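For this view, one protein chain was removed and the others were kept in their places.
Residue numbering begins at 1 within each chain, and the chains themselves are lettered A and B in the order written.
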Amino acid sequence: MSAQQSVLFDAPGPKTKRTILIINVIGAAVLLFVLYLLFKGLGDAGELKPEKWNVFAQGSIWSDYLLPGLMNTLKAAAISIVLALVFGFVFGLGRLSHMTWVRVISSIVVEFFRAVPVLIMMIFFWLFLGGAQLVPPDQSPFVAVVLGLTFYNGSVIAELVRSGVEGLPKGQREAGIAIGLTRGQSLRSIEVPQALTAMLPALIGQFVIILKDSALGSIVTYNELLYSANLVGTGNGNVFQALVVAAAIFIVINYALSALAKWLSRYLASRGEAGAAGHNDGGAEAPPAQVMGAPQTL
Amino acid sequence: MSGYLSLWEQYGGQMLAAFWGNIQLAFYAAVASLILGLILALMRISPVPSFRWVGTAYVNIIRNTPLTIIITFGVAVLYGVFTWQLSSDFNLNFFQIAIFGLAIYHAAFFCEAIRAGVNTVPQGQAEAARAIGLGFFPAAQNIILPQALRGAITPIGNTLISLIKNTTVVAAGSVAEVSGLMKTMIEFRPDQGILIFLTIAMFFVIVVVPVGLLTTYLSKKLAVAR
(Lines give C-alpha, C1' and ligand atoms only; values in the text may rest on other atoms or scores of the structure.)
Protein backbone atom coordinates (compact mmCIF):
# COMPACT_ATOMS: atom_id res chain seq x y z
CA MET A 1 0.00 0.00 0.00
CA SER A 2 2.68 2.49 1.02
CA ALA A 3 4.77 1.74 -2.04
CA GLN A 4 1.92 2.68 -4.33
CA GLN A 5 1.62 6.43 -4.29
CA SER A 6 -1.33 8.22 -5.81
CA VAL A 7 -1.29 10.85 -8.53
CA LEU A 8 -2.69 13.43 -6.23
CA PHE A 9 0.13 13.40 -3.68
CA ASP A 10 3.82 13.87 -4.30
CA ALA A 11 6.48 11.85 -2.57
CA PRO A 12 6.78 13.56 0.84
CA GLY A 13 9.89 15.38 1.99
CA PRO A 14 11.20 15.25 5.57
CA LYS A 15 8.98 18.10 6.79
CA THR A 16 5.85 16.70 5.18
CA LYS A 17 6.73 13.30 6.59
CA ARG A 18 6.59 14.77 10.08
CA THR A 19 3.27 16.47 9.33
CA ILE A 20 1.87 13.21 7.99
CA LEU A 21 2.98 11.40 11.13
CA ILE A 22 1.20 13.94 13.31
CA ILE A 23 -2.00 13.79 11.25
CA ASN A 24 -1.75 10.02 11.31
CA VAL A 25 -1.65 9.95 15.11
CA ILE A 26 -4.55 12.38 15.32
CA GLY A 27 -6.54 10.31 12.82
CA ALA A 28 -5.91 7.13 14.78
CA ALA A 29 -6.93 8.85 18.01
CA VAL A 30 -10.18 10.11 16.48
CA LEU A 31 -10.92 6.63 15.15
CA LEU A 32 -10.31 5.03 18.55
CA PHE A 33 -12.50 7.64 20.21
CA VAL A 34 -15.37 7.00 17.79
CA LEU A 35 -15.05 3.25 18.30
CA TYR A 36 -14.99 3.80 22.05
CA LEU A 37 -18.19 5.85 21.89
CA LEU A 38 -19.85 3.18 19.75
CA PHE A 39 -18.94 0.31 22.03
CA LYS A 40 -19.73 2.30 25.16
CA GLY A 41 -23.16 3.11 23.76
CA LEU A 42 -23.76 -0.53 22.86
CA GLY A 43 -22.47 -1.66 26.25
CA ASP A 44 -24.66 0.80 28.15
CA ALA A 45 -27.65 -0.40 26.17
CA GLY A 46 -26.82 -3.97 27.21
CA GLU A 47 -26.07 -5.18 23.70
CA LEU A 48 -22.63 -6.52 24.65
CA LYS A 49 -23.83 -8.68 27.56
CA PRO A 50 -22.48 -12.21 27.20
CA GLU A 51 -25.92 -13.83 27.51
CA LYS A 52 -27.00 -12.05 24.34
CA TRP A 53 -24.08 -13.59 22.45
CA ASN A 54 -23.77 -16.97 24.17
CA VAL A 55 -26.44 -18.62 22.04
CA PHE A 56 -24.11 -18.47 19.06
CA ALA A 57 -21.82 -20.89 20.82
CA GLN A 58 -24.62 -23.49 20.71
CA GLY A 59 -24.30 -25.94 17.87
CA SER A 60 -28.06 -26.17 17.47
CA ILE A 61 -28.35 -22.48 16.56
CA TRP A 62 -26.06 -23.18 13.64
CA SER A 63 -27.34 -26.60 12.61
CA ASP A 64 -31.04 -25.71 12.94
CA TYR A 65 -31.10 -22.10 11.72
CA LEU A 66 -28.01 -20.39 10.39
CA LEU A 67 -26.46 -23.13 8.28
CA PRO A 68 -29.73 -24.18 6.59
CA GLY A 69 -30.34 -20.48 6.00
CA LEU A 70 -26.90 -20.07 4.49
CA MET A 71 -27.49 -23.12 2.30
CA ASN A 72 -30.71 -21.56 1.00
CA THR A 73 -28.89 -18.29 0.34
CA LEU A 74 -26.20 -20.12 -1.61
CA LYS A 75 -28.76 -22.22 -3.45
CA ALA A 76 -30.77 -19.21 -4.59
CA ALA A 77 -27.58 -17.35 -5.51
CA ALA A 78 -26.07 -20.28 -7.44
CA ILE A 79 -29.20 -20.93 -9.50
CA SER A 80 -29.62 -17.21 -10.14
CA ILE A 81 -26.02 -16.92 -11.31
CA VAL A 82 -26.48 -19.70 -13.85
CA LEU A 83 -29.81 -18.36 -15.12
CA ALA A 84 -28.52 -14.77 -15.17
CA LEU A 85 -25.56 -15.86 -17.27
CA VAL A 86 -27.89 -17.52 -19.77
CA PHE A 87 -30.19 -14.48 -19.80
CA GLY A 88 -27.22 -12.14 -20.10
CA PHE A 89 -25.63 -13.90 -23.03
CA VAL A 90 -28.91 -14.29 -24.90
CA PHE A 91 -29.90 -10.64 -24.62
CA GLY A 92 -26.37 -9.24 -24.68
CA LEU A 93 -25.71 -10.93 -28.01
CA GLY A 94 -29.24 -9.98 -29.04
CA ARG A 95 -28.28 -6.34 -28.70
CA LEU A 96 -25.36 -7.00 -31.04
CA SER A 97 -27.48 -8.74 -33.64
CA HIS A 98 -27.66 -7.32 -37.16
CA MET A 99 -31.41 -7.98 -37.23
CA THR A 100 -33.11 -4.77 -36.16
CA TRP A 101 -36.08 -6.35 -34.42
CA VAL A 102 -33.89 -8.66 -32.32
CA ARG A 103 -31.78 -5.68 -31.34
CA VAL A 104 -34.80 -3.54 -30.44
CA ILE A 105 -36.51 -6.24 -28.38
CA SER A 106 -33.30 -7.13 -26.58
CA SER A 107 -32.65 -3.47 -25.80
CA ILE A 108 -36.13 -2.96 -24.39
CA VAL A 109 -35.92 -6.07 -22.23
CA VAL A 110 -32.47 -5.17 -20.90
CA GLU A 111 -33.24 -1.52 -20.22
CA PHE A 112 -36.53 -2.40 -18.53
CA PHE A 113 -35.12 -4.94 -16.11
CA ARG A 114 -32.11 -2.77 -15.39
CA ALA A 115 -34.40 0.06 -14.30
CA VAL A 116 -36.80 -1.89 -12.07
CA PRO A 117 -35.69 -2.45 -8.45
CA VAL A 118 -35.00 -6.08 -7.57
CA LEU A 119 -37.22 -5.92 -4.51
CA ILE A 120 -40.17 -4.72 -6.61
CA MET A 121 -39.71 -7.72 -8.91
CA MET A 122 -39.40 -10.13 -6.00
CA ILE A 123 -42.55 -8.89 -4.27
CA PHE A 124 -44.47 -9.04 -7.54
CA PHE A 125 -43.40 -12.57 -8.45
CA TRP A 126 -43.93 -13.74 -4.89
CA LEU A 127 -47.54 -12.62 -4.63
CA PHE A 128 -48.43 -13.04 -8.26
CA LEU A 129 -47.05 -16.53 -8.88
CA GLY A 130 -48.53 -17.88 -5.65
CA GLY A 131 -51.90 -16.28 -6.36
CA ALA A 132 -52.10 -17.28 -10.01
CA GLN A 133 -51.20 -20.85 -9.00
CA LEU A 134 -48.30 -20.95 -11.43
CA VAL A 135 -46.01 -22.40 -8.80
CA PRO A 136 -46.87 -24.07 -5.50
CA PRO A 137 -47.30 -21.25 -2.95
CA ASP A 138 -44.66 -22.68 -0.62
CA GLN A 139 -42.15 -22.45 -3.47
CA SER A 140 -43.21 -18.99 -4.55
CA PRO A 141 -40.74 -17.12 -2.27
CA PHE A 142 -37.84 -19.12 -3.68
CA VAL A 143 -38.96 -18.74 -7.28
CA ALA A 144 -39.57 -15.02 -6.74
CA VAL A 145 -36.05 -14.53 -5.37
CA VAL A 146 -34.48 -16.44 -8.25
CA LEU A 147 -36.53 -14.66 -10.93
CA GLY A 148 -35.89 -11.23 -9.45
CA LEU A 149 -32.15 -11.83 -9.21
CA THR A 150 -32.02 -13.42 -12.67
CA PHE A 151 -33.82 -10.67 -14.55
CA TYR A 152 -31.95 -7.81 -12.94
CA ASN A 153 -28.48 -9.30 -12.92
CA GLY A 154 -29.04 -10.98 -16.27
CA SER A 155 -29.66 -7.60 -17.84
CA VAL A 156 -26.54 -6.20 -16.18
CA ILE A 157 -24.56 -9.15 -17.53
CA ALA A 158 -26.09 -8.52 -20.96
CA GLU A 159 -24.57 -5.06 -20.81
CA LEU A 160 -21.24 -6.52 -19.73
CA VAL A 161 -21.31 -8.85 -22.73
CA ARG A 162 -22.23 -6.06 -25.10
CA SER A 163 -19.64 -3.57 -23.86
CA GLY A 164 -17.07 -6.33 -23.69
CA VAL A 165 -17.58 -7.19 -27.36
CA GLU A 166 -17.85 -3.57 -28.42
CA GLY A 167 -14.67 -2.77 -26.52
CA LEU A 168 -12.70 -5.11 -28.76
CA PRO A 169 -10.73 -3.58 -31.64
CA LYS A 170 -12.74 -3.60 -34.87
CA GLY A 171 -9.96 -5.53 -36.57
CA GLN A 172 -10.94 -8.68 -34.69
CA ARG A 173 -14.31 -8.87 -36.39
CA GLU A 174 -12.98 -7.72 -39.73
CA ALA A 175 -10.37 -10.43 -39.62
CA GLY A 176 -13.05 -12.99 -38.82
CA ILE A 177 -15.21 -11.91 -41.73
CA ALA A 178 -12.18 -11.72 -44.02
CA ILE A 179 -11.46 -15.40 -43.46
CA GLY A 180 -15.03 -16.21 -44.44
CA LEU A 181 -16.81 -16.49 -41.08
CA THR A 182 -20.38 -15.25 -40.77
CA ARG A 183 -21.18 -12.51 -38.28
CA GLY A 184 -22.47 -15.12 -35.81
CA GLN A 185 -19.46 -17.38 -36.22
CA SER A 186 -17.12 -14.45 -35.71
CA LEU A 187 -18.98 -13.49 -32.54
CA ARG A 188 -18.94 -17.02 -31.17
CA SER A 189 -15.43 -18.09 -31.96
CA ILE A 190 -13.46 -14.82 -31.98
CA GLU A 191 -15.10 -11.95 -30.19
CA VAL A 192 -17.01 -13.46 -27.25
CA PRO A 193 -14.10 -15.54 -25.95
CA GLN A 194 -11.89 -12.47 -25.84
CA ALA A 195 -14.60 -10.30 -24.34
CA LEU A 196 -15.22 -12.99 -21.73
CA THR A 197 -11.66 -12.73 -20.49
CA ALA A 198 -11.92 -8.97 -20.22
CA MET A 199 -15.25 -9.05 -18.40
CA LEU A 200 -14.51 -11.90 -16.00
CA PRO A 201 -13.61 -9.70 -13.00
CA ALA A 202 -16.70 -7.55 -13.49
CA LEU A 203 -18.73 -10.75 -13.82
CA ILE A 204 -17.52 -12.04 -10.46
CA GLY A 205 -18.27 -8.62 -9.00
CA GLN A 206 -21.81 -9.16 -10.20
CA PHE A 207 -21.93 -12.51 -8.40
CA VAL A 208 -21.20 -10.65 -5.15
CA ILE A 209 -24.20 -8.47 -5.87
CA ILE A 210 -26.40 -11.51 -6.50
CA LEU A 211 -25.34 -13.05 -3.22
CA LYS A 212 -25.90 -9.81 -1.33
CA ASP A 213 -29.26 -9.08 -2.94
CA SER A 214 -30.49 -12.56 -2.10
CA ALA A 215 -30.90 -11.16 1.44
CA LEU A 216 -33.90 -9.26 0.11
CA GLY A 217 -35.51 -12.69 0.01
CA SER A 218 -36.19 -12.39 3.73
CA ILE A 219 -38.77 -9.71 2.89
CA VAL A 220 -40.68 -12.17 0.69
CA THR A 221 -40.39 -14.87 3.43
CA TYR A 222 -37.73 -16.94 1.66
CA ASN A 223 -35.91 -18.63 4.52
CA GLU A 224 -32.39 -17.59 3.63
CA LEU A 225 -29.65 -16.51 6.01
CA LEU A 226 -31.12 -13.18 7.07
CA TYR A 227 -34.55 -14.75 7.60
CA SER A 228 -33.11 -17.48 9.84
CA ALA A 229 -31.02 -14.92 11.71
CA ASN A 230 -34.24 -13.04 12.41
CA LEU A 231 -35.79 -16.27 13.71
CA VAL A 232 -32.86 -16.79 16.06
CA GLY A 233 -33.17 -13.20 17.24
CA THR A 234 -36.91 -13.51 17.79
CA GLY A 235 -36.60 -16.72 19.78
CA ASN A 236 -33.69 -15.54 21.92
CA GLY A 237 -34.44 -11.85 22.28
CA ASN A 238 -31.25 -10.82 20.50
CA VAL A 239 -32.18 -9.59 17.03
CA PHE A 240 -29.31 -7.13 17.01
CA GLN A 241 -26.70 -9.78 17.76
CA ALA A 242 -28.20 -12.21 15.26
CA LEU A 243 -28.00 -9.57 12.54
CA VAL A 244 -24.37 -8.85 13.41
CA VAL A 245 -23.58 -12.54 12.94
CA ALA A 246 -25.50 -12.69 9.64
CA ALA A 247 -23.76 -9.55 8.40
CA ALA A 248 -20.37 -11.01 9.33
CA ILE A 249 -21.09 -14.15 7.30
CA PHE A 250 -22.14 -12.08 4.29
CA ILE A 251 -19.04 -9.90 4.59
CA VAL A 252 -16.65 -12.85 4.76
CA ILE A 253 -18.14 -14.62 1.73
CA ASN A 254 -18.46 -11.48 -0.36
CA TYR A 255 -15.00 -10.28 0.59
CA ALA A 256 -13.55 -13.59 -0.52
CA LEU A 257 -15.40 -13.36 -3.84
CA SER A 258 -14.27 -9.74 -4.33
CA ALA A 259 -10.69 -10.72 -3.58
CA LEU A 260 -10.96 -13.45 -6.19
CA ALA A 261 -12.25 -10.92 -8.73
CA LYS A 262 -9.35 -8.56 -7.94
CA TRP A 263 -6.77 -11.29 -8.21
CA LEU A 264 -8.29 -12.51 -11.46
CA SER A 265 -8.30 -9.05 -12.97
CA ARG A 266 -4.61 -8.60 -12.08
CA TYR A 267 -3.74 -12.04 -13.36
CA LEU A 268 -5.58 -11.49 -16.62
CA ALA A 269 -4.04 -8.05 -17.06
CA SER A 270 -0.53 -9.44 -16.64
CA ARG A 271 -1.31 -12.30 -19.00
CA GLY A 272 -2.87 -9.89 -21.47
CA GLU A 273 0.26 -7.76 -21.50
CA ALA A 274 2.47 -10.75 -22.02
CA GLY A 275 0.24 -11.94 -24.84
CA ALA A 276 0.15 -8.52 -26.43
CA ALA A 277 3.89 -8.20 -26.33
CA GLY A 278 4.37 -11.70 -27.66
CA HIS A 279 2.08 -11.40 -30.65
CA ASN A 280 2.65 -7.74 -31.11
CA ASP A 281 -0.96 -7.06 -32.01
CA GLY A 282 -1.93 -5.09 -28.94
CA GLY A 283 -5.51 -6.24 -29.31
CA ALA A 284 -5.97 -8.66 -26.46
CA GLU A 285 -6.56 -6.03 -23.83
CA ALA A 286 -9.90 -4.39 -24.00
CA PRO A 287 -9.77 -1.11 -22.11
CA PRO A 288 -10.53 -2.44 -18.63
CA ALA A 289 -11.90 0.81 -17.25
CA GLN A 290 -14.57 0.84 -19.91
CA VAL A 291 -15.62 -2.76 -19.47
CA MET A 292 -15.46 -2.64 -15.71
CA GLY A 293 -17.15 0.72 -15.54
CA ALA A 294 -20.03 0.12 -17.88
CA PRO A 295 -22.81 -1.57 -15.96
CA GLN A 296 -21.27 -2.15 -12.50
CA THR A 297 -22.50 -2.54 -9.03
CA LEU A 298 -25.25 -3.28 -6.57
CA MET B 1 -59.42 -1.46 -18.07
CA SER B 2 -62.15 -0.20 -15.74
CA GLY B 3 -60.57 -2.34 -13.03
CA TYR B 4 -57.34 -0.47 -13.56
CA LEU B 5 -59.07 2.89 -13.33
CA SER B 6 -60.77 1.91 -10.09
CA LEU B 7 -57.37 0.93 -8.83
CA TRP B 8 -56.17 4.48 -9.39
CA GLU B 9 -59.22 5.83 -7.67
CA GLN B 10 -58.53 3.64 -4.68
CA TYR B 11 -54.77 3.92 -4.45
CA GLY B 12 -53.79 6.81 -6.73
CA GLY B 13 -53.20 9.29 -3.93
CA GLN B 14 -51.21 6.84 -1.86
CA MET B 15 -49.18 5.81 -4.89
CA LEU B 16 -48.18 9.35 -5.74
CA ALA B 17 -47.32 10.02 -2.09
CA ALA B 18 -45.19 6.87 -1.99
CA PHE B 19 -43.41 7.77 -5.24
CA TRP B 20 -42.71 11.20 -3.82
CA GLY B 21 -41.29 9.50 -0.71
CA ASN B 22 -38.89 7.49 -2.88
CA ILE B 23 -37.80 10.60 -4.77
CA GLN B 24 -37.14 12.53 -1.58
CA LEU B 25 -35.20 9.65 -0.08
CA ALA B 26 -33.12 9.36 -3.24
CA PHE B 27 -32.37 13.08 -3.40
CA TYR B 28 -31.23 13.58 0.19
CA ALA B 29 -29.38 10.27 0.30
CA ALA B 30 -27.58 11.11 -2.97
CA VAL B 31 -26.32 14.43 -1.65
CA ALA B 32 -25.24 12.94 1.68
CA SER B 33 -23.57 9.88 0.21
CA LEU B 34 -21.71 11.86 -2.48
CA ILE B 35 -20.19 14.09 0.20
CA LEU B 36 -19.35 11.14 2.45
CA GLY B 37 -18.03 9.20 -0.56
CA LEU B 38 -15.76 12.09 -1.55
CA ILE B 39 -14.34 12.29 1.97
CA LEU B 40 -13.76 8.54 2.01
CA ALA B 41 -12.09 8.64 -1.41
CA LEU B 42 -9.75 11.41 -0.26
CA MET B 43 -8.94 9.33 2.82
CA ARG B 44 -8.18 6.30 0.71
CA ILE B 45 -5.77 8.13 -1.58
CA SER B 46 -4.22 10.29 1.12
CA PRO B 47 -0.64 9.64 2.29
CA VAL B 48 -1.83 9.26 5.91
CA PRO B 49 -1.87 5.53 6.82
CA SER B 50 -4.62 5.70 9.45
CA PHE B 51 -6.92 7.55 7.05
CA ARG B 52 -6.23 5.00 4.33
CA TRP B 53 -6.89 2.19 6.74
CA VAL B 54 -10.22 3.62 7.87
CA GLY B 55 -11.32 4.26 4.29
CA THR B 56 -10.40 0.76 3.17
CA ALA B 57 -12.05 -0.93 6.14
CA TYR B 58 -15.19 1.13 5.66
CA VAL B 59 -15.51 0.26 2.01
CA ASN B 60 -14.81 -3.44 2.48
CA ILE B 61 -17.28 -3.82 5.33
CA ILE B 62 -20.13 -1.69 4.05
CA ARG B 63 -19.94 -2.76 0.43
CA ASN B 64 -20.27 -6.43 1.36
CA THR B 65 -23.19 -6.05 3.76
CA PRO B 66 -26.77 -6.33 2.47
CA LEU B 67 -28.56 -2.99 2.53
CA THR B 68 -31.53 -4.42 4.46
CA ILE B 69 -29.24 -5.24 7.36
CA ILE B 70 -27.72 -1.75 7.32
CA ILE B 71 -31.16 -0.13 7.40
CA THR B 72 -32.26 -2.37 10.28
CA PHE B 73 -29.05 -1.55 12.15
CA GLY B 74 -29.71 2.12 11.51
CA VAL B 75 -32.95 1.94 13.47
CA ALA B 76 -31.66 -0.45 16.16
CA VAL B 77 -28.42 1.45 16.80
CA LEU B 78 -29.17 5.09 15.98
CA TYR B 79 -32.67 5.16 17.40
CA GLY B 80 -32.54 2.30 19.90
CA VAL B 81 -29.09 2.79 21.38
CA PHE B 82 -28.17 6.42 20.69
CA THR B 83 -31.77 7.75 20.85
CA TRP B 84 -31.61 9.69 17.60
CA GLN B 85 -34.35 12.28 17.99
CA LEU B 86 -33.28 15.31 16.00
CA SER B 87 -36.83 16.12 15.11
CA SER B 88 -39.81 16.56 17.38
CA ASP B 89 -41.86 14.88 14.66
CA PHE B 90 -41.63 11.20 15.58
CA ASN B 91 -41.84 9.85 12.05
CA LEU B 92 -39.40 12.36 10.60
CA ASN B 93 -36.69 10.78 12.75
CA PHE B 94 -37.12 7.48 10.95
CA PHE B 95 -37.10 9.23 7.61
CA GLN B 96 -33.77 10.79 8.56
CA ILE B 97 -32.41 7.44 9.73
CA ALA B 98 -33.47 5.86 6.44
CA ILE B 99 -31.58 8.57 4.54
CA PHE B 100 -28.61 8.04 6.81
CA GLY B 101 -28.64 4.28 6.15
CA LEU B 102 -28.86 4.77 2.39
CA ALA B 103 -26.05 7.33 2.55
CA ILE B 104 -23.77 5.08 4.61
CA TYR B 105 -24.24 2.23 2.14
CA HIS B 106 -23.88 4.13 -1.13
CA ALA B 107 -20.98 6.27 0.12
CA ALA B 108 -18.82 3.14 -0.16
CA PHE B 109 -19.74 2.85 -3.84
CA PHE B 110 -19.32 6.56 -4.57
CA CYS B 111 -15.92 6.39 -2.87
CA GLU B 112 -14.85 3.59 -5.16
CA ALA B 113 -16.24 5.41 -8.20
CA ILE B 114 -14.26 8.54 -7.39
CA ARG B 115 -11.14 6.56 -6.61
CA ALA B 116 -11.47 4.70 -9.90
CA GLY B 117 -11.69 8.09 -11.60
CA VAL B 118 -8.50 9.31 -9.94
CA ASN B 119 -6.78 6.11 -10.94
CA THR B 120 -7.50 6.76 -14.61
CA VAL B 121 -5.26 9.84 -14.48
CA PRO B 122 -1.73 8.84 -15.52
CA GLN B 123 1.10 9.60 -13.13
CA GLY B 124 2.73 11.67 -15.86
CA GLN B 125 0.02 14.32 -15.54
CA ALA B 126 1.00 14.98 -11.93
CA GLU B 127 4.68 14.98 -12.79
CA ALA B 128 4.09 17.43 -15.61
CA ALA B 129 2.09 19.69 -13.31
CA ARG B 130 4.87 19.74 -10.77
CA ALA B 131 7.47 20.27 -13.46
CA ILE B 132 5.82 23.52 -14.50
CA GLY B 133 5.85 24.62 -10.87
CA LEU B 134 2.27 24.04 -9.75
CA GLY B 135 1.76 23.36 -6.06
CA PHE B 136 -0.54 20.76 -4.57
CA PHE B 137 -3.82 22.65 -4.74
CA PRO B 138 -3.39 24.25 -8.18
CA ALA B 139 -2.32 20.89 -9.59
CA ALA B 140 -5.24 19.08 -8.01
CA GLN B 141 -7.72 21.74 -9.05
CA ASN B 142 -6.58 22.37 -12.62
CA ILE B 143 -4.98 19.16 -13.79
CA ILE B 144 -5.89 16.07 -11.86
CA LEU B 145 -9.42 16.40 -10.48
CA PRO B 146 -11.05 17.55 -13.75
CA GLN B 147 -9.66 14.50 -15.49
CA ALA B 148 -10.53 12.26 -12.57
CA LEU B 149 -14.11 13.49 -12.60
CA ARG B 150 -14.49 12.56 -16.24
CA GLY B 151 -13.26 9.06 -15.57
CA ALA B 152 -15.61 8.76 -12.63
CA ILE B 153 -18.80 9.86 -14.41
CA THR B 154 -19.94 6.42 -15.54
CA PRO B 155 -19.53 4.65 -12.18
CA ILE B 156 -21.02 7.62 -10.34
CA GLY B 157 -24.04 7.56 -12.65
CA ASN B 158 -24.45 3.84 -12.10
CA THR B 159 -24.27 4.22 -8.33
CA LEU B 160 -26.84 6.99 -8.52
CA ILE B 161 -29.19 4.71 -10.45
CA SER B 162 -28.72 1.95 -7.89
CA LEU B 163 -29.43 4.41 -5.10
CA ILE B 164 -32.72 5.48 -6.67
CA LYS B 165 -33.79 1.86 -6.95
CA ASN B 166 -32.54 0.93 -3.49
CA THR B 167 -34.87 3.44 -1.88
CA THR B 168 -37.41 0.60 -2.16
CA VAL B 169 -35.56 -1.33 0.54
CA VAL B 170 -36.13 1.17 3.35
CA ALA B 171 -39.65 -0.02 4.19
CA ALA B 172 -37.64 -1.87 6.85
CA GLY B 173 -37.06 1.57 8.34
CA SER B 174 -40.69 2.60 8.62
CA VAL B 175 -40.87 4.95 5.66
CA ALA B 176 -43.87 5.16 3.35
CA GLU B 177 -42.47 4.19 0.00
CA VAL B 178 -43.56 2.26 -2.98
CA SER B 179 -42.53 -1.36 -2.33
CA GLY B 180 -44.58 -1.59 0.86
CA LEU B 181 -47.56 -0.06 -0.88
CA MET B 182 -47.24 -2.45 -3.81
CA LYS B 183 -47.39 -5.41 -1.44
CA THR B 184 -50.62 -4.14 0.09
CA MET B 185 -52.09 -3.35 -3.32
CA ILE B 186 -51.42 -6.80 -4.78
CA GLU B 187 -52.77 -8.47 -1.65
CA PHE B 188 -56.03 -6.58 -1.89
CA ARG B 189 -56.32 -6.41 -5.67
CA PRO B 190 -54.76 -9.64 -6.94
CA ASP B 191 -56.81 -9.28 -10.14
CA GLN B 192 -54.71 -6.26 -11.09
CA GLY B 193 -51.34 -7.75 -10.07
CA ILE B 194 -49.60 -7.38 -13.43
CA LEU B 195 -50.80 -3.83 -14.01
CA ILE B 196 -49.82 -2.78 -10.49
CA PHE B 197 -46.35 -4.12 -11.13
CA LEU B 198 -46.08 -2.48 -14.56
CA THR B 199 -47.26 0.87 -13.19
CA ILE B 200 -44.65 0.89 -10.46
CA ALA B 201 -42.00 -0.49 -12.81
CA MET B 202 -42.74 2.31 -15.31
CA PHE B 203 -42.19 4.86 -12.57
CA PHE B 204 -38.67 3.63 -12.12
CA VAL B 205 -38.09 3.37 -15.86
CA ILE B 206 -39.14 7.01 -16.23
CA VAL B 207 -36.84 8.16 -13.43
CA VAL B 208 -33.87 5.89 -14.05
CA VAL B 209 -33.53 5.77 -17.84
CA PRO B 210 -32.91 9.55 -18.23
CA VAL B 211 -30.21 9.37 -15.56
CA GLY B 212 -28.58 6.54 -17.52
CA LEU B 213 -28.82 8.44 -20.81
CA LEU B 214 -27.37 11.57 -19.22
CA THR B 215 -24.48 9.55 -17.81
CA THR B 216 -23.69 8.04 -21.19
CA TYR B 217 -23.95 11.43 -22.89
CA LEU B 218 -21.66 13.13 -20.36
CA SER B 219 -19.11 10.36 -20.33
CA LYS B 220 -18.91 10.43 -24.13
CA LYS B 221 -18.84 14.21 -24.34
CA LEU B 222 -16.22 14.66 -21.67
CA ALA B 223 -14.17 11.58 -22.53
CA VAL B 224 -10.46 12.21 -22.30
CA ALA B 225 -8.73 11.24 -25.51
CA ARG B 226 -5.62 9.28 -24.68
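Keep this in mind: a residue touches a chain if its C-beta (ideal position, glycine included) is under 8 Å from a C-beta of that chain, and two chains touch if they have at least 3 such contacts.
By definition in this document, contacts and distances are computed from a predicted model.
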UniProt protein name of the chain not shown, from "Mg chelatase-related protein", "ABC transporter substrate-binding protein", "Lycopene cyclase domain-containing protein" or "Spore germination protein": "ABC transporter substrate-binding protein"
Touching the absent chain when the full complex is considered, from A:97, A:172 or A:236: A:236
Residue of A:27, A:88, A:117 or A:130 in touch with the missing chain, whole complex considered: A:130
Residues in subunit A touching the chain absent from view: 45, 51, 60, 64, 75, 79, 82-83, 125-140, 142-143, 146-147, 219, 221, 223, 230-231, 233-240
Where the missing chain touches subunit B, by residue: 1, 72, 75-76, 79-81, 83, 90-91, 94, 171-172, 174, 180, 183-184, 187, 194
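Keep in mind that, in the parts below, only the chains that are shown with their structure count from here on.
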Computed distance of Cα centres, subunit B from subunit A, in Å: 16
For the subunit B and subunit A complex, residues of the former touching the latter: 45-52, 54, 60-61, 63-69, 72-73, 76-77, 80-82, 109, 116, 118-123, 125-126, 130, 136, 140, 144, 151, 154-155, 158-159, 161-162, 165-166, 168-169, 171-172, 178-179, 182-183, 186-187, 190, 193-194, 196-197, 200-201, 204-205, 208-209, 212
Contact footprint of subunit B on subunit A as seen in their complex: 1-2, 5-10, 12, 20, 23-25, 27-28, 31, 41-42, 44-45, 47, 111-112, 114-120, 123-124, 127-128, 131-132, 208, 212-213, 215-216, 218-219, 226, 239-240, 243, 246-247, 250-251, 254-255, 258, 289, 292-298
